[in-house]
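Every protein chain of the complex appears in place save one, which is left out.
Note that the chains take the letters A and B in the order they are written out, and that residue 1 is the start of every chain.
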Amino acid sequence: MRAAPRRGDGQLAVRYVDEYRDEQAGARLVAALRERVSRRWTVMEICGGQTHTILKAGLLDLLPPEIALVHGPGCPVCVTPVELIDAAVGIAEQQGAIFCSFGDMLRVPGSQCSLLEAKARGADVRVVYSPLDALKLARANPTREVIFFAVGFETTAPAAAMAVWQAAREGLSNFSVLVAHVLVPPAIEAILSSPDGRIQGLLAPGHVCTVTGYQPYEELARRHRVPIVVTGFEPLDILQGLLMLVNQLEKGRAEVENQYRRSVRREGNRAAQQLMDEVFERVDRQWRGLGLIPLSGLRLRARYGAFDALGRFRAARTATAESCECMAGLILQGLKKPSECPAFGTRCTPESPLGAPMVSSEGACAAYYLYSRRRWPSEQL
Amino acid sequence: MCLAVPGRIVSIQEEADDALRTAVVDFAGVRRQVSLAFTPEARPGDYVMVHVGFAISVVDENEAERIFQELARLGACEPRQEEATDNSP
Partner (left out) sequence: MSSFELSCPVSLPAEDRILLAHGGGGKLMHQLLERFFLPAFGNPRLEARHDGALIEVNGVRLAFTTDSYVVRPLFFPGGSIGDLAVNGTVNDLAMCGARPLYLSAGFILEEGLALDTLRRVIEAMRAAAERAGVELVTGDTKVVERGHGDGVYINTAGIGVVEASGEIGPGRVEPADAVLLSGDLGAHGVAVLSVREGLEFQAPILSDTAPLWGPVAALLASGVQVHCLRDLTRGGLASALNEVAGARGLAVRIEEAAIPVAEAVKGACEILGLDPLYVANEGRFVAFVPGNQAERALEALRSHPMSAGAVRIGSVLEESAPLVLLRSRMGGQRVVDMLSGEQLPRIC
């Protein structure tokens, strides 16, 4: 084992974090990228967490201009359908309910309001860091209904599955889950199948693949002839993942490679997969901004149906209004840039978002809003 | 998608049922209880990736080391094409 690393400024590094933020190593990767790339490539990073790192570390400045990086739909905040937000609000407003959610979801606008606004009006909405926190609340408050908003991709679904599984074992009668999980491979299939598609390579989400393995992506790569690199979340991970992707593109290869080998194995995490399969089954799901993607969502299996919040609460559902200015769909597919939306930065800002990609700090629109403002007047995007 | 953070297992609380096994994990001096339900192979001293209170993988130290060896090679000469690495048996 290597000795505990030190950062450039001499400070003791945070293991497995700081090493992947090393500037000199990053510079070498960037130099290699610039040297390797010979023409324009359009690549998409799937995961919102990767978008976040790219923006936070200012990586867009460093990449060669030939690489067009498109931010994909890998943000549960952005893609959770409006109906589920409305259901969440409806349930949260029930007398005596304790509605538990990850922080990410609180500001997302439903058709009437967000969970944060429901909280302002008196609903008991609580931020939790784990589904097990919601379970603890249920045990501690036996006379109140506790509902957990199960949002997220395959990374998070096993944790929600465990909460349901434990609740079933304990015979808890006051706990339920509003399931909004979505799956990545069907979304990639939909994006790559789109007739207007321009995506030539993909950075696959490293933590989703930690759970699912990358086997499900091999067929996608082969059928669509698109290279896919499973990538981590630190700046060096992203840069190395891009280098591996560019290497494949320049050589005309279309395979799945694994950059995030310290966490991802081809078969993934079997224990997590087994529990997901025990508790959930696949179902068609609406992706906000993308529409219906077949078999891209999860719901509780019948034997766990008692824990389904949608069944337990007849939450009023309002029809989603059809037309509006938000062009989230085109943006999430990478067909338009946020700056091409007429509402961008004027009627739609992080304080008053029209759509989900402006709400989430790693949504494409919020990202562009921050990034584009640094361009001085002569360089407006 | 998701924030998973690496931490070091300080101690493990064994349970009769593996699904309820937990660990105290240290993240740069902050300690939290983490479920090991999905990482039955984890041992004290291991680093794990933690997401929403669950360890989802044990960090493979050898693989972590390899990125630095590859980076060192990068600096020394012409960037070499990375071979597709496949950990499957």
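Here is the rule we use: a residue touches a chain if its C-beta (ideal position, glycine included) is under 8 Å from a C-beta of that chain, and two chains touch if they have at least 3 such contacts.
Quick caveat, the model's predicted, so the values are computed rather than measured.
Engineer: For the chain not shown, which residue from A:Val226, A:Met327 or A:Cys365 touches it across the whole complex?
Structural biologist: A:Met327
Engineer: Could you tell me which of A:Gly72, A:Pro158, A:Pro235 or A:Gly268 touches the chain that is not displayed?
Structural biologist: Answering carefully, the residue with contact to the hidden chain is A:Pro235.
Engineer: Of the residues A:His181, A:Arg288 or A:Arg312, which one touches the chain left out of the display?
Structural biologist: A:Arg288
Engineer: Of the residues listed, A:Leu33, A:Ile46 or A:Leu59, which one is in contact with the missing chain?
Structural biologist: A:Leu59
Engineer: Considering the whole complex, not just the chains shown, which residues of subunit A touch the missing one?
Structural biologist: 8-9, 11-12, 14, 17, 21-23, 26-27, 48-49, 55-62, 75-77, 81-82, 102-104, 106-107, 109-114, 116-117, 119-121, 127, 129, 152, 156, 189-190, 193-195, 235, 286, 288-294, 320-330, 333, 347, 350-356, 360-362, 370-371, 373-374, 376
Engineer: For the chain that got dropped from the picture, name the residues of subunit B it touches.
Structural biologist: Within subunit B, the residues that touch the unshown chain are 1-3, 5, 7, 26-32, 50-52.
The rule we apply is simple: only the chains that are shown with their structure count from here on.
Engineer: I'd like the Å distance between the centres of subunit A and subunit B, where a centre is the mean of that chain's Cα atoms.
Structural biologist: Computed value for the inter-centroid distance: 20 Å.
Engineer: For subunit A, which residues are in contact with subunit B within the complex?
Structural biologist: So the residues of subunit A in touch with subunit B come to 1-2, 14-17, 19-20, 25, 28-29, 32, 35-36, 46-49, 74-76, 102, 129-133, 152-153, 155-156, 158-159, 162, 165-166, 205, 207-208, 210-211, 233, 236, 240, 243-244, 247, 251, 255-258, 261-267, 269, 271-272, 275.
Engineer: Can you list the residues on subunit B that touch subunit A in the complex?
Structural biologist: It comes out as residues 1-6, 8, 19, 27-28, 35, 37-40, 47, 49, 51-54, 56-57, 59-61, 63-68, 70-71, 74-75, 78-79, 81-82, 84-88.
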